[in-house]
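Here the complex is missing one protein chain, while the rest keep their positions.
We just call them A, B and C in the order they show up, numbering each chain from 1.
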Amino acid sequence: MNFRSDNCAGAHDLVCESMTKNAGGFAASYGASDLDRRVEEKFNELFGREVAVFFVGTGTAANSLAMTAVNRPGGVVFCHPQAHLAEDECGAPEYFTGGARLCGVDGPLGRIDIERLQRAIDGYPADFVHMGQPMAVSITQSTEIGTLYSLDQIAAISAVCRRNGIPLHLDGARFANALVSLDVSPARMTLEQGVDIISFGGTKNGCWCAEALVFLDIDLARDMPFLRKRAAQLFSKSRFIAAQFDAYFEKDLWLELARHSNAMAARLATGLEASGNCRLAWRPEANEVFPFIRRGTVDKLMKSGGEFHEWPVPSSFAGEVGEDEVLCRLVTSFATTEHDVDRFCEIAG
Amino acid sequence: MNFRSDNCAGAHDLVCESMTKNAGGFAASYGASDLDRRVEEKFNELFGREVAVFFVGTGTAANSLAMTAVNRPGGVVFCHPQAHLAEDECGAPEYFTGGARLCGVDGPLGRIDIERLQRAIDGYPADFVHMGQPMAVSITQSTEIGTLYSLDQIAAISAVCRRNGIPLHLDGARFANALVSLDVSPARMTLEQGVDIISFGGTKNGCWCAEALVFLDIDLARDMPFLRKRAAQLFSKSRFIAAQFDAYFEKDLWLELARHSNAMAARLATGLEASGNCRLAWRPEANEVFPFIRRGTVDKLMKSGGEFHEWPVPSSFAGEVGEDEVLCRLVTSFATTEHDVDRFCEIAG
Amino acid sequence: MNFRSDNCAGAHDLVCESMTKNAGGFAASYGASDLDRRVEEKFNELFGREVAVFFVGTGTAANSLAMTAVNRPGGVVFCHPQAHLAEDECGAPEYFTGGARLCGVDGPLGRIDIERLQRAIDGYPADFVHMGQPMAVSITQSTEIGTLYSLDQIAAISAVCRRNGIPLHLDGARFANALVSLDVSPARMTLEQGVDIISFGGTKNGCWCAEALVFLDIDLARDMPFLRKRAAQLFSKSRFIAAQFDAYFEKDLWLELARHSNAMAARLATGLEASGNCRLAWRPEANEVFPFIRRGTVDKLMKSGGEFHEWPVPSSFAGEVGEDEVLCRLVTSFATTEHDVDRFCEIAG
Partner (left out) sequence: MNFRSDNCAGAHDLVCESMTKNAGGFAASYGASDLDRRVEEKFNELFGREVAVFFVGTGTAANSLAMTAVNRPGGVVFCHPQAHLAEDECGAPEYFTGGARLCGVDGPLGRIDIERLQRAIDGYPADFVHMGQPMAVSITQSTEIGTLYSLDQIAAISAVCRRNGIPLHLDGARFANALVSLDVSPARMTLEQGVDIISFGGTKNGCWCAEALVFLDIDLARDMPFLRKRAAQLFSKSRFIAAQFDAYFEKDLWLELARHSNAMAARLATGLEASGNCRLAWRPEANEVFPFIRRGTVDKLMKSGGEFHEWPVPSSFAGEVGEDEVLCRLVTSFATTEHDVDRFCEIAG
């Protein structure tokens, strides 16, 4: 009953199979193989236009290189305070950019508040060298707390970006989970709403290690071949990332895995609510569930083999949390089984 | 007949098998899984002492992080002008360190000349802030041109490092090829000769993507957990690297693969010399062969499916190269077949 | 009637005189002249112990190099959101450190709140590589809004630093103004309260360009000669900075200038309060006055040659500010005259 994170899961059989299948023979290295090219072509199809795709090894690398591609001296990136960029990358975005700053823009339910966003940007007036200058907005979809931006919300944030002359980056570590939840195409969720750059994650959804930096605005990718290589993210046997994506996209495996993962989260939410010992902090929209669980129940679950993180209570809940209530984070994945979910809920009951 | 590079080969069956075998179930992420721990333990056994091991994704990452671990303001790394660090990493060592400098120290046959090394270091007098300060020496074993440092040569370079208070790094992208050629233990080739840090490469010798940064002097590794994470080289599903190394070390697979690779290089060298249309620029000591081949023969080989790089002629050969002679680099790997070698030599003949 | 900033003033006569007096003849460059040494010795006397002093050209350089001296991978500096470091240096601290992060810790009246400070530090648990790690606390004395930390408050913040194993930096761009206001010695305000590093500013208080980075804990200064030179802050004719400090300290000129400056601020505050059209947002403790002034009065003042900045109203004043009230910042300096102050107050009346 491992709900610690979707990266505690391993890799899907078909992904493994594809790697093994492509392990033989000789191929051009450093991303120049036929397989690399073919998978890049798949990304074009996915977005319905020519995009610029760069495979990298980790989500942190994708995010940090995205920021490097749009870097400015004294540059400031606006993101949610809980963004992976801000909370889970040990300062990699700052390091890769040689010192860009992350400016937290809070908002309810893991989403940047649009009025606060404009106010935060206004804090950096044009040509005022003392403060620095805006360089990008980054949103996470699905968010770090399992919620979603609606298409309209993305479009509204993009409109702020346009007005202020800065690009919009989308951290899609859980891109597929968002996509199937919104039930739209990749282009509809991003391109059509004005997203410029995507950290397109496969790792959390059934790959070993398959991340892609996708530039919908290919002009922004001009320096990327050098930026990626300089950041030690150009893999000599790049085809092994391509091989994972190849299986991942084949017959929409990625969407199927994400649907399963989301369904498990929904099942878990329902089951926990029914147990009487839990209440949802907010409704899950992808593959993460955040319930308040009674301390005694938490202990029982952990003792019975349940694995999950306790989570800091957002300040917006002040005064509304019982003394023995613990906020928990439960993450489901392609590998989560109904059996584990049901047993977990049963123990919680 | 692909002799372009050992990274044009794929992955060995047993390595693939191990990845597949370890793909199921849940495991702690970010290097904390049992498998990760077990493989780290293997490294301890390999070197006969407790070492500090950090898995990373590319050789460039290993080298650059090694330099970051020993970084100093105004720091200067002394390496051969043909070092991978200097010629093939797009400035990653300079980037990761925030501006350390590589100082080329030439020497015959891909090896740093020891007297030039001391002279180069002397160019940076202690406490003279204008020039900067020495921070490390880096050697490659086997070298970029398929030769080896003898144990005595490594020890002599280490002695220079000791005298000047700087650590010795060994770029072991082809560590195994050197080891089996010298027929010594890992500890004997490194620890006992005074090496402090190793970029331990598995990728070129039959893995997909398995590199480890090994600190024999574990004090130097103090900051590494943060340095690695900040550099986007901490893999969430780290066990997929561990799984590769697990198979790699099992029953000395790695040594067997390297022996095969070296044997293919020797066979190729012998075959080419016998052909009458080639002469060796220098004797191969690992898995790279550098012959002068007549232009007509080069064309014939390429037309017949031979793949390899033409190579710049070192200035030390000035006046000794025939007008129609082309210096070529041929790299063998675990995947090279006798059949391909023999056919290549036959065409050359 | 220029109250825009203390750096709109020029240089004191005695400072100019000293530069001219030391302009002739030859002297050792790069900080090795007799005058440099003598002024360094003065700093030792000032703090009653051997300190490590490094002249630099700007306050931003002093602050940023202080952070570089205590830098860690994934490092986080805790400072007030209004700190000069955070608001006025275009990301220089982040740039110089290669990506350290500033974490704003709010608190009333320009001072870091000590409980929030500990909470903020707790957000970066030891050895948790994902978040990064604490590396320093930086306070400004006098603060950016003209208030002061009491000695006890400094000691309390230092105690938090000690507990968490990080150094305490003091941005003393207005060091002298704080000192004469508290009426204590330099050592008492810093060393005895547990400050480790000081950005010691002379520029705002009557010099052209005289800043010093002072390490009370000289162990932290080990790399500074190289750090300063690498940051282009080692001046070839360093004696011109020394010459300024020489006059600055002679017969306590610096304290006299600061006393004058503070007295002008007090006079301004009293005069404005008496005018009936202004109220002080908070009581000035050094050389900056923040009054709410009626819009009409602001216009009249500006039309009459008054120069000063309108200032954003802190959120803590929400609901307490009249519709026609404007928060203003008025800064006095060594060059401010009673005449200008009185005339300004008269116009405001």
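The working rule: a residue touches a chain if its C-beta (ideal position, glycine included) is under 8 Å from a C-beta of that chain, and two chains touch if they have at least 3 such contacts.
This structure is a prediction, so every number in the text was calculated from the model and none was measured.
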Exercise. In the full complex, which of C:5, C:153 or C:270 touches the chain missing from this view?
Worked result: C:5
Exercise. If the hidden chain were put back, which of B:57, B:74, B:146 or B:172 would touch it?
Worked result: B:74
Seminar exercise, completed: Given C:128, C:208, C:249 or C:311, the residue that touches the chain left out of view is C:208
Seminar exercise, completed: Checked against the full complex, the residue among B:97, B:177 or B:199 that touches the missing chain is B:97
Seminar exercise, completed: Residue list for chain A contacting the dropped chain reads 30, 72-74, 98-99, 127, 129-130, 132-133, 223, 225-230, 234
Seminar exercise, completed: Omitted-chain footprint on chain B covers residues 73-76, 87-91, 94-102, 129-132
Seminar exercise, completed: Contacts from chain C to the absent chain lie at residues 2, 4-5, 7-13, 15-17, 19-20, 22-30, 56-61, 64, 89-92, 95-96, 98, 203-204, 208-209, 226, 229-237, 239-240, 307, 335
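Throughout what follows, only the chains that are shown with their structure count from here on.
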Seminar exercise, completed: Of all chain pairs, the one with the highest number of C-beta contacts is A-B
For this session: Count the residue numbers both chain B and chain C use at their shared interface, divide by all numbers used there, and answer same if that is over half, different if under half.
Result: same
For this session: Between chain A and chain C, tell me the centre distance in angstrom, where each centre is the average of that chain's C-alpha atoms.
Result: 41
Problem set entry | Whole-Å gap between the CA centroids of chain B and chain C | 51
Exercise. Where does chain B touch two or more other chains at once, residue-wise?
Worked result: 30, 98, 226, 229-230, 234
